[in-house]
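Note that one protein chain of the assembly has been removed; the remaining protein chains are unaltered in position.
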Amino acid sequence: MTRLTGGLIDRTRPLHFTFNGTGYKGFEGDTLASALLANGVRLMGRSFKYHRPRGVLAAGSEEPNALVSLRDGARAEPNTRATVAELYDGLSARSQNHVGPLHRDLLALNDLLSPFFAAGFYYKTFMWPKAFWEKLYEPAIRKAAGLGELSMLPDPDAYDRGFLQCDLLVIGGGAAGLVAALTAGRAGAQVVLADEDFRLGGRLLMESDLLDGAPASDWVESVRAELASLSNVRIMTRTTVFGVFDHGIYGAVERVADHLPVPGDKVRQTLWRITAKRAVLAAGATERHIPFADNDRPGILLAGALRAYANRWATLPVAKAGDAVAIFTNGDDGHRTARDLLAKGAKLLGVIDSRAGARALGDYRVFSGAQVTGSKGRLGLTQIEITEGGKVSWHEVGALGVAGGWNPNLHLASHHRGRPEWDASLLAFVPGQGGPQGLIPAGAAAGKGGTAQALADGARAAQAALAELALTAPQIALPEALDAPAAQEAFWHVPGKKRAWVDFQNDVTVKDIKLAHQENMRPVEHLKRWTTLGMATDQGKTSNVSALAVMAELTGNSIPETGTTIFRPPYTPVSLGVLGGGDSGPHFRPHRLTPTHGWAEAQGAEFVEVGPWMRAQYFPQKGETHWRQSVDREVLAVRAGVGLCDVTTLGKVDVQGADAREFLNRLYANMMGTLKVGMVRYGLMLREDGHAYDDGTCARLAEDHYVVTTTTANAGLVFQRMEFARQCLWPELDVQLISTTDAWAQIAVAGPKSRELLGRIVDDFDLSNEAFPFMACAPLTICGGLRARLFRISFSGELAYEIAVPARYGHALMERLMKQGADLGVTPYGTETLGVLRIEKGHAAGAELNGQTTAQMLGLGRMVSAKKDSIGAVMSRREGLAADRRRLVGLKSVTPQEQVAAGSHLFTEGAAQTMQTDQGWVTSSCWSPHLKSYIALAYLEDGDSRQGEIVIAANPLEGRELRAEVVSAHFVDPEGGRLRD
Amino acid sequence: MTFSGFKVVKEALTGYRGWGPLWRNPTPKPAYDVVIVGGGGHGLATAYYLAKRYNLRNVAVLEKGWIGSGNAGRNTTIIRSNYLLPGNQPFYELSMQLWENLEQETNFNSMVSQRGIINLFHSDGQRDAYRRRGNAMMISGAGARLLGPGELREMVPFLNFDNARFPIKGGLMQERAGTARHDGVVWGYARGADKLGVDIIQNCEVTGFRIEDGKMLGVETSRGYIGAGKVGVSVAGSSGRVMAYANRRLPIESHALQAFVSEGLKPVVPGVITFGAGHFYISQSDKGGLVFGGDIDGYNSYAQRGGLPVIEDVLEGGMALMPMIGRARLLRAWGGLVDMSMDGSPIIDRTDIDGLYFNGAWNYGGFKATPAAGLTFAHLLATDTPHDTATAFRFDRFNRGYVIDEKGVGAQPNLH
């Protein structure tokens, strides 16, 4: 055990956990990383390429090394950073990316071969023989690559999404963020304070500095308590603001239950969309390291992290208690760590400071003008080599903290076009101009590090935000902090011949950068892509700036000339589950149910997804074992008697107004202006580019009142287009529209006995052919006073009607029709039968009106009126559309029992089958119980003059080819006598 | 020098002293026979084929930033030739054949990996449409397979077969499809073109054209005027901006398309899978990241970034299709600018200005077209006649009524 005294852990609450199957004990307040370190476990993983032993580098979310797989079974969570995994009782974690035990990874062989795996090596080899890439090289590479493993089981947890609006979003609850939130909170602004940690305080929790003479955590707690008491402030811990989007929209993920063994009745995480008038980016800073030879061993970490582990978690990353610790720094900040470690009772070898004449902050040795030039320890640091004034010496140490300076966490500020600017005095990039509107960087994120500076800057940022919102900001009494700004020198890496890691996870070394330079991969993005630098799970947080400095040194340019570091969302990796927001499985999209859905369900109907709708597909009866039996029965029942089908899903638009007639005449390609009151007409709409768009019916209920129907698929789009025409093209027309798809239940009553059946439910309404002929429509009442609309239209080719009633009566109407028609053999039918009936009749549907076809191809060319303008009329006359000779035809399989599959391509018999000789394709096909043959609809070159010809329907995809006769598309009652009787 | 495994070993043992620049950083000459505007995959491939196949070597590629910085370096690396319409399919099949020999052609491992693509379908209507497409692929020699649910379940058992809003009914597969390493493609063509004498000039932004009497004379750039016998514009999302220098309007809108990659994972997804009931497609890179994307954001944009709603939409699809990815994490999201055209298909054509040629309007799909776009654009630049496989990609197809509309949604770019 390497526990020190103090720290922000609760020793009264021990927690038990396992790592690679071994049991350990930690305390509440620990992270997995701190608890492992406290147990003397430094080796936590392996690097990506060379499988080098890896321990923690950092103490926060930037951690690139200590990635573990957390939890088991379907909840297994690969690549979890041990440094932010909150310890809970029963936690189990495993290391990743090794073959055999972690301490004896067989793939560590790669490390020996590392000279061959230099930057970009794979672009230069694995090319011969050609077939070996997919068969041999790539599978081996893929197997070796990757980090953690997915369980391959569906994620069992629930996710949610939430929406928040606020005046001020404060991102980060450290010194600057807390002051900003308090300033805005006291001003009465709506404030959201989000912090990724489970405890507010940020860096204050990691430091030993006093605020107003007391531990900083006391001040943090007092601010937290006040903020919690304000109803206008919402504190969100365990919440990462991961991205900033346009117009002040921030994406955040709250880890609601990741600190619990299982979520129980909670969601695992919530995705928040926060709309903020202003935001303060108080995300702190990330320390960088200084590459030196063999700088990647467990036990070598950032000095600030070393300090954090000592101060907050009361532990040291050494193999055993009493091992010495050293600090390697290029500035004052390393000495703060030394001071804190001494105060914690650590055995300190000393501080190796690159600056000549560096001085100690306390009673410890300083190696000034010195560098760490090597290290030893196969699975964890045991010795370091110090070079001081040309003198080389080896020293036993258990841990080394490296302090290379701090990079502001400006990530969100660069999510738009904001380019970071180089601050030569800070030796760091700071947020530049052009960042997201309304986002104000503050504290260490703005380059104002150090407690005193950050506190003041947090207040400044909040005041600036409040002033822009015209709110009065109170002056906050800031606590007294005694820290002074830390000086440092520009010392970026220790020169040498051995490998010095820059990007630890991806094994990118200074040598790789040199090679990239030598090969002219100098632009920073080329450098990154050639070497994979900065592409690890920390996205370069711990490596980019150091790499730029090395490249700058090689090119002789300055760092800002060499490049900048632009970041993309997300700030830290976000689970894919929460981004889906919980809308998965059957809840992926809403279900729309027809008014007769419950009734159909009770009849045992099978349902099918039709866009957002669920529709009855067919109604199996007792003894029917195959869907075809049900469908054949339903089809024959309609043609011989009467059938019922819920057609509510067709789009319905109510069109009213003095100019409704003119409006519709401009929308439909065919003449609609001559439609008389009480009549219905088939209508075809074109797109403005002249292609066929949608079809349906247009019923004129009164002089100034029409009802238009659309296809189910295009219901929303046609309505949108109609509104476009009304508002954007012809607002001068007096016409109003409303979609009534959901308001009216509509049932098709089809078959020779449909009139008889309807006669039993209408109230005093003459249904005779003379009084209510084909294509008539009328408002009426049924069943003793129920408001209804009746349309004599037919999709099946039989005598047929569609009757509409207010949606809430749809179910009752269906039951009434079933009851009244029992003696007529009334038969409910579903979408399959609807399809067979319309194919038999040669009516176009979605497969024919697929957006690639024209009125002419549909055989409706003459419908496009030349006497008037309408949407699409002008462009439908263009050369390419006019010259298109493909026409809709019927096909009858020469062998009636074999199906001409939809999607087959048509060829002239005996012709070679190429794209040039392709004559068309089969759009729809079905078994016609009426004709006792498979039949199909197809588009065929010159189709209208080829009736009687045998063509080849080729389906090489499924190894089939059939001969089929070209016939009229109207298989049933081509003269149309039935529907007019 | 030639790249090979032997060479890699030799250099490793001798301290990499033999590795030199992959391409030069030349100073622009006063004039070139052909100037290609845009150092993306298409522009570099065009220059490569001009030099290699048409023996035109006095060629410059002008790139405003670093080569491959546009869509070539921002796409999801999918290659396929699974198109329906006769105007498209032979072109993409040519591209696929060029992909299949790319490494040997350029002596650079672009990691062309034919692990297959599966387009899932969820209804009988979708199946019929895919059968039509699959048969077009068969007829053109691209190859295709129609997979039933049983076969699919064996190949990709992790999909949501049992609890889906839109059940998976099968898939159309092209086994020859797959992915390639996008940067590797750019670098391979760049190195190849450079070796043949092409000048690749980075940090050289074209700021205007010099046109007199309807004839192109050269280009104004941030590095001065450069004369040109012919100018080929190949600038993806910036087509509108660059062609505006010639006062030409295009049948194109610029839109933002986002793409995503997860943290590295051990192999889970074998090839490319596309969801037929939502906006989601996915593959896995050789490094282990799940690479996925979905729909464009849907409004004109030059901002190279997208919004949160599309991220949510993509992951809704992802979680609906393969709920086992829920515990993986998104590592990085980025945006590219795509030329969305009025029929969803590209343009490779001369313009009405003598000496000005255009290659663009690639919608979502420019990456897979890289080799064929390069070859056919080079053919057009060198011979002034369209390549056999690219005869349909003309400007005048719109006005004449010969659009190539695979999706059948007409002149609304954000629906393609």
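A and B are the chain letters, set down in written order, and residue numbers restart from 1 in every chain.
Note that in this section a contact is a pair of C-beta atoms (placed from the backbone, for glycine too) under 8 Å apart; a residue touches a chain by one contact, two chains touch by 3 or more.
Heads up, the rule we're going with is that contacts and distances are computed from a predicted model.
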item	value
Identity of the absent chain, which is to be given by its UniProt protein name, from "Extracellular solute-binding protein", "Acyl-CoA dehydrogenase family protein", "Sarcosine oxidase subunit delta" or "ABC transporter"	"Sarcosine oxidase subunit delta"
Interface partners of the hidden chain - shown chains only, full complex considered	A, B
Options A:R417, A:H517, A:H705 or A:R980, residue touching the unrepresented chain	A:R417
Candidate in contact with the missing chain, chosen from B:L44, B:A129 or B:I252	B:I252
Full-complex contact with the absent chain, from A:A873, A:L891, A:L906 or A:V966	A:A873
Among B:G18, B:G148, B:G214 or B:P309, the residue in touch with the chain that has been omitted	B:P309
Contact partner of the left-out chain, one of A:Q720, A:T895, A:Q947 or A:S968	A:Q720
Interface residues of chain A (partner: the chain not displayed)	245-249, 275, 416-417, 437, 688-689, 716, 720, 723-724, 727-729, 731-732, 869, 873-875, 877-878
Missing-partner contacts on chain B, residue numbers	240-241, 249-254, 298-303, 307, 309, 342, 398-399, 411-414
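FYI, only the chains that are shown with their structure count from here on.
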item	value
Separation of mean Cα positions, chain B and chain A [Å, integer]	22
Residues of chain A defined as touching chain B within the complex	48, 75-79, 115-116, 118, 121-128, 130, 133-134, 138, 141-143, 145-155, 157, 159, 161, 243, 245-246, 249, 251, 271, 273, 415-417, 515, 518-521, 523, 525-526, 529-530, 532, 535, 537, 539, 568-570, 573-577, 579-581, 583-589, 591, 608-610, 687-691, 693, 846-847, 850-852, 875, 878-883, 901-905, 913-916, 918, 921-924, 954-958
Parts of chain B lying in touch with chain A, wherever the complex brings them together	3-5, 7-9, 11-13, 16, 19-25, 65-66, 68-69, 73, 86, 89-90, 101, 103-104, 107-115, 122-123, 125, 127-140, 144-146, 157-158, 160, 163-167, 181, 183-184, 187-188, 202, 262-268, 277-278, 284, 286-288, 303, 305, 307-308, 311-312, 314-320, 323-334, 397, 399-403, 405, 407-411
